[in-house]
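With one protein chain removed, the remaining protein chains of the complex are shown where they sit.
Entry: subunit A
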Amino acid sequence: MSRKRHRLVPDSFGLKRRREQGQAEADPLRGESGSARAAVAELVQLFPRGLFEDALPPIALRSQVYSLVPDRTAADRQLKELQEQGEIRIIQLGFDLDAHGIIFTEDYRTRVCVCVLKACDGRPYAGAVQKFLASVLPACGDLSFQQDQMTQTFGFRDPEITQLVNAGVLTVRDAGSWWLAVPGAGRFIKYFVKGRQAVLGMVRKAKYRELLLSELLGRRAPAAVRLGLTYHVHDLIGAQLVDCVSTTSGTLLRLPET
């Protein structure tokens, strides 16, 4: 009998018994409640490859993973594990220091190989990029690289590093450190930022600044939204730019008070 009391979980001590949330709603967005890897795989399906003519690998965002995996700490830890195992790469997207893009390593390698080498055939930096993809990528799974790491551990010289930056594989972070980047991601970031503002604007213009999710997904996407409404909605929910309220008619997206 006393064994029951040994688990000091807040539920036993909650002074009000909270009613269990109804899980039975067939929510188009909450279909995946499993692991981060399954969430990333699902999100990668949403990415519109045709828009970039296959030049970019499919990019998912960390905030989208949060909307599919409700426990953020677990999602972060699983993503960190996947990053350490080398299955995914995390990229710093330039517009917001907090927004990280997630790409499967295989996709990254194939796309970058194909597109960079196609663009720089005969140019001097083809060799540096090849060397980078072959030696640095498998060895170091971090988001950023430091000067001494590149010169001493991997044997790059300064002109070679400049060539990598010109090719778009590295972005400058600070004096002597660089972020990993995807060449040609500028267009994606532009569409993403515009699309995010457009979807937020749709919620803002609604009466009482709230919109049912099903209604939002059913509306016609404005011209600024090139990546798809579902893609943006996942990101908005995960980044807590809209509050998700569950109602009897489904999920409601409401702009936060402040």
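The rule we apply is simple: a contact is a pair of C-beta atoms (placed from the backbone, for glycine too) under 8 Å apart; a residue touches a chain by one contact, two chains touch by 3 or more; residues count from 1.
To be clear about the criterion, contacts and distances are computed from a predicted model.
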- request: Write down which listed name, "Aladin", "WD repeat-containing protein 46", "ERCC excision repair 8, CSA ubiquitin ligase complex subunit" or "Glyceronephosphate O-acyltransferase 2", is the UniProt protein name of the chain that is not shown.
  value: "ERCC excision repair 8, CSA ubiquitin ligase complex subunit"
Message: Touch as defined at the start, partner being the missing chain; which of A:64, A:105, A:149 or A:251 qualifies?
response: A:149
- request: Out of A:75, A:115, A:129 or A:170, point to the residue that touches the absent chain in the complete complex.
  value: A:75
- prompt: Quick one: which of A:173, A:194, A:209 or A:254 touches the chain that's been left out?
  reply: A:173
Field: Touch residues of subunit A, complete complex, unshown partner
entry: 1-2, 5, 8, 10, 13-15, 66, 72-73, 75-77, 80, 97-98, 140, 142-144, 146-149, 173-174, 176-177, 240, 258
